[in-house]
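Sending over a structure as structure tokens; questions will come in a sec.
Removed: one protein chain of the complex. Kept in place: all other protein chains.
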Amino acid sequence: MDILYKIFIEPFVFMGEAPDLLIQTLWEGLVSGVLYALIALGFVLIFKASGVFNFAQGIMVVFAALTLVGLYEAGVPAFLALILAVLIMLVLAVVVERVVLRPLVNQPDIILFMATFGLTYFLIGFGELIFGGNPKEMITSELYLPRGTTEVEMLGGFVRFQHLDIAATVIASIMIGLLAVFFSKTRIGRALRAVADSHKAALSVGISLNQIWVIVWFAAGIVALVAGIMWGARAGVSFSLQIIALKALPVLILGGFTSIPGAIIGGLIIGVGEKLGEFYWGPLVGGGIETWLAYVIALLFLLYRPQGLFGEKIIERI
Amino acid sequence: QDSVYVPLFTYRTGPFAGSGIPIADGMHDYLQMLNERDGGIGGVKLVLEECETGYDTKKGVECYESVKGKNPVIVNPWSTGITLPLIPRASVDKIPILSMAYGLSASARGDIFPWVFNPPATYWDGMSMIIKYIGEKEGGLEKLKGKKIGFLHLDAAFGKEPIPLLQELAKQYGFEVALYPVAAQDMQNQSSQWLSVRRDRPDYMVMWGWGAMNGAAVKEAVRSGYPMDKFYSVWWPGEDDARAGGAGAKGFKMLNWHAVGTDYPALKDIQKHVVDKGLSKSPKDKVGELLYNRGIYNSLLIAEGIAQAQKLTGKKVVTGEDVRRGMENIKLDPARLKELGLEGFTDPMTLTCTDHNSHSAAFMQEWDGSKWVKISEPIKPMTEQVRAQLDAAAKDYADKNPGWPKRSERCDNQS
Amino acid sequence: MLYREAGQFKTNYVADSAIFPLRQDRIGIGLIIVAAYALAFLGNDFLLQAVLIPFLVFSLASIGLNILTGYTGLLSLGTGAFMGVGAYACYKLMTAFPEVNVIVWILMSGFFSAAIGALFGLPSLRIKGFYLAVATLAAQFFLQWCFIRIPWLVNYNVSGALEAPLRTLFGIPIIGATATPQTRYLVVLTIVILLTWLASNLVHGRIGRMWIAIRDMDLAAELMGIRPLQTKLLAFAVSSYYCGVAGALLVFLWYGGAEYDVFNINQSFFILFMVIIGGLGSLIGSFFGAALIFILPIVLGIVLPAMLSPFGISVGADVIEHLRFMIVGALIIFFLIVEPHGLARLWQIGKQKLLVWPFPY
Amino acid sequence: MTAAALQPAPAETVLTVNNIEVVYDHVILVLKGVSLTVPKGGIVALLGANGAGKTTTLKAISNLLHAERGEVTKGSIEFKGERVDKLSPNELVRRGCIQVLEGRHCFGHLTIEENLLTGAFTRKDGNAAIRRDIEAIYEYFPRLKQRRTSMAGYTSGGEQQMCAIGRAMMSKPSMILLDEPSMGLAPQIVEEIFEIVRKLNATEGVSFLLAEQNTNMALKYATYGYILETGRVVMDGPAQMLRENEDVKEFYLGVSEGDRKSFREVKSYKRRKRWLA
Partner (left out) sequence: MRAPDHPVLSKGDVLLAVENVSLGFGGVKALTDVSFDIRKSEIRAIIGPNGAGKTSMLNCINGFYYPTEGRITFKGVRRPKMRPYEAARGGIARTFQNVALFKSMSTLDNIMAGRSIKMRSNFFWQLFRHGPAMKEEVAHRRFVEEIIDFLEIQHIRKTPVGRLPYGLQKRVELGRALAMEPELLLLDEPMAGMNLEEKEDMSRFILEVNQQYGTTIALIEHDMGVVMDLSDRVVVLEYGRKIADGTPAEVKGDQRVIDAYLGVAH
């Protein structure tokens, strides 16, 4: 009985008792959710356009951020460094298309997945060779990202809002909005879905896979750069950042691999869910349940909808 | 020319490279300095070879196997995960293992683990020192009654090790413990832990972290407005980790047992003979930083082990077996430290056959916004409590590993 | 012109459905096995301990995952955790019943991971493809969490780690510090050969066909009377069994003690990559994959400095490591481009070319 | 073949395939020197038994072989007078040559209408024109209009086939490579399709290369035909001539002794004569 009380009553009582903490938890969840979504978005773009699960997205986040900071440390002015970093992501996209994707057209998904793993290895080695393995600080103030905190008095307590978090939320939302429009309203958007459906048929109707892939990898590169800046500002820029990319997996799966809004909503559900779970229920089992809670949440949703919340329906026809 | 082979396990790559690089540089530069300045130790050149582990157990074990054949005099794995599988092998391969203030705490018992050394203090020592220091600040350990101490730790063997002691002390002094585990893959994403901190309002926070976890924790503490002067850490954060918190990190405290900075003849020699000659990989301004000096301390022990071995055996080219004996005879007293050009670099420390750790005192230092400042006299560990933990753990290890050999290695300082 | 199938006629179905219908292949396999045993006496410690033992262990884990992902088409990212279950089960068993021979426990420990694997395989009826990865990821992280959080699993060791107490076979130590690399290698080799043989029997028989049927076209398979849930769960169980045994071998016969961290998600990916690069749905591919992903970096680590030094380039261990990463990454891509179906297919094509040699087709 | 002599002096050719050899997977030799030409505005049928290599030939032309690990190892292909064997498939579509893949290959997750729209990917002549053409296709295939908002993956086999053909037409090609257009279609739709072929050919001068098993139909609409067997051209000639060839009649048209035989009566002992052993 006691245990039932602890599971089903106590957390809610506590929520009521300290509503400011509840709001703070929700806000933290929201922010993590947005940040997860930002990483997930990179995956979605590429998956949507080629059916490739891009294992290298995590390292691309690191690589992009490192390039930016590395250039800055080498004496390039911040905004020029930003532009150069964008260009380097373009070069990366072109190279990936030429060297990896083009020869592997029409291969099974898992093979392309594996190829992106090769890419990951390469980028880790390459990145560390150039930038070294030691962590760097993100150039937040040079990029005019706000710092500081606003403390709002409410509900008998206070809630802290980091300006950086607010900025991250705004930027991520704008970005996701733009991408969603771009991919759903344009001719390219339709072509992307076609390519993801079948490389062969897309080729046969004259869609240029090469061009499409460069576009999406470039878009994913830019998303990676933004994610790198935001995560870097939060946690520092280092190769350990790529571990975070794993967190994008449940988000992605929950939202559906192919849906841009899915990434954001999945991110929010996971972010808020895991923070609430960890904060209110975690102590029951000694905490640290955050590591798997996200996956369990995703799993529960999947049992209900096997293609994720917004994913394309899995067509089962015979 | 005669030489001894000293492999250095390092990780300049991978997620923990941030901590690994300065340590590797410090380790390398000190020994290299000996080579350059003195032609090695006792006239024998040191052959230094780095093996990159990436803090990965798999590669660490591979490194061990690859150096094993080259008669290494000592191995320092620099990872608890790598140390554990090496412990049983050490006695068979006759290679001493130096796991400096990490690894298996029980291996402090030289009578049970003759081949493993973990000076100058165990994690239990460290925890007891921190609690002691906090107690003193409060005006006596009894004053801790009713207080709450939060323990933020990496959710792995390393981070969990001090928990039993902490709980023991909590019982003894009547304070409360709140545990905040951080999973390795969530190292950089600690917002829920710090939310819980805000909920529980612990009076003090103690951290057992490594790699990116430290910097992220400092950042989060600042973010969530935790009073930094109540935030303590075991000896692993470096300058970069504290710097990550920006101006808000001022007041952050950590335990340490050696100096930072370059105001020592030996460090000057490193600059002169190694760094200035371009033989170091370290950027000049990082020489003398905390983790760099940690690396120096590690190499200091290696060098002393070799020197003592030479003294004991009369041989110039010593083997792993000799160095094991040498290590058991390390005695870093002020005179010896002065001789080495490291006067005041660290507190005196002695290893014996039975005590492979020395349970040395450490001091508290504080981040003043740009550097570490020593703020306390040496704090002695609570020997009694630690001893109990240690003996229980050592006995446990021997019990669980039936056939664990009784010490048969010779002892040179039976007294 | 040694490699010809001409003149080898099969007169009965037993012979025709043999796993190696070609005489040369049978001789080849025999030679390889003999050579593998001979290596125990010819190889040095480094070769045995740092190369061959882990290679065999990873091959076994790859076979396990190959059964699931390669043969049955179910993607799993929980291999590391399933290996962990085997290791922890083995530790519990061998410390609780030290009188029973440890080989028995190693082989038994797989059943525990089989059970857990099957449990986490349940969602596979509904969830497919990359989406299924989430179920296995949940297993990965949840089990890993259990390994840290349940001290009972490690008999309340203070170090929180698995230790390898001394265990013997016929009086010779095979586990523990005093076990020599030779004996450990022989034990691992024998277990791996035995289990590979069993796996090969399975995949070439009715069960293997059912697995492949599910992989190739699960709807059609169901319409032919193959029960999807049972078949998938069986694959999960068998696969996890292999992974579990591999996990036990990894901890006790290779590392000789380990932390929970060796069973992390990276281990899962590591094995998955072996399976893919080796060839999905090929047992021999599992060995190729393990060789490429595990042994190649070691070889590079040794060869690279030697290659660079004649040019007067002496580089640090870290640069070697970076180059190693880059080269392995590039090689993976290269091999995939040359043959997306893995090294096993490359091997097959090689054999086919040899059969028709000297003509190109 | 002497048949070549009967051919009237060829008009301008759009497509020339010159002695190509195709290898799959580096080891499987499938085409062993196939040559053919399609005259401008012609309808050429490619006939042959299962596995003769018709699909492979078409894919070689449209450069889709690469995606299946196939390779043209010998010979050359010219389209409108230019070598195209090194071009990417989309470039070829841009130049006006499009293939309808055998076995439908619609984009399952796109609706029928979106499928048709992707066909217009390479077009630059504006939305109005595209809309108009979509309506035209709906007119040909009213069934598609009814199902325009359904995901193609859920439509019936025949509907998908119509969709694939319609999609190719949307690119306004000057040459269509049609692989088994009649497969899975109801008889009246088959007629319809061939009528469309004829119409496009007549009014817009579109050339066709048609791989078709329905020999009857194919030879009725084609002007010229090639018969392929195990990777070689074994016979070619004007459709008229092929229709009257005794062997073709027997093997492909089923009208050997004057009358169509009932499927109930066929016995296995007949034929087995091949042009190639």
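Quick notes on this one:
Think of it as A, B, C and D in the order they're written, each chain with its own count starting at 1.
Assume contacts are C-beta pairs under 8 Å (C-beta built on N, C-alpha and C of every residue); 3 or more make two chains touch, one makes a residue touch a chain.
Because the structure is a prediction, the values reported are computed rather than measured.
Contacts of the undisplayed chain with visible chains (whole complex): A, C, D. The omitted chain makes contact with just one of the residues D:32, D:143 or D:232: D:143. Across C:108, C:210 or C:300, the residue that sits in touch with the chain not pictured is C:210. In the full complex, chain C touches the hidden chain at residues 12-14, 16-17, 198, 201-202, 204-207, 209-210, 212-213, 215-217, 219-228, 234, 281.
Residue-level contact of chain A with the missing chain is found at 318.
Residues touching the missing chain, restricted to chain D, are 24, 28, 47-52, 55, 102-104, 143, 147, 150, 154-159, 161-162, 180, 183-191, 213-215, 251-254, 260, 262-264, 266-268, 271 (touch as defined at the top).
Note that only the chains that are shown with their structure count from here on.
The interface with the greater number of C-beta contacts, when A-D is set against B-C, is B-C. Computed centre separation for the pair chain B/chain C is 37 angstrom, with centres defined by C-alpha atoms. Averaged C-alpha coordinates put the centre of chain B at 75 Å from the centre of chain D. Taking each chain's centre as the mean of its C-alpha atoms, chain C lies 47 Å from chain D. Within chain B, residues 12-13, 155, 183-185 each touch two or more of the remaining chains. Each of the following residues of chain C touches two or more other chains: 145, 148, 265, 318, 321-322, 325, 340. Considering their complex, residues 53, 99-100, 103-104, 107-111, 113-115, 117-126, 128-129, 133, 246, 249-250, 253-254, 257, 285-286, 288-289, 291-292, 295-296, 298-299, 302-303, 306-308, 311, 314, 316, 318 of chain A touch chain C.
Those residues of chain C that touch chain A in the complex are listed here as 69, 75, 123, 126-131, 133-135, 137-138, 141-142, 144-145, 148-149, 219-220, 223, 265, 269, 273, 276-277, 280, 318-319, 321-333, 336-337, 340-341.
Put simply, chain A touches chain B in their complex at residues 18, 21, 24-25, 28, 31-32, 124, 128, 132-135, 137, 147, 149, 160, 162, 231, 234-236, 238-244, 246-247, 274-275, 278-279, 282-283, 286-288, 290-291.
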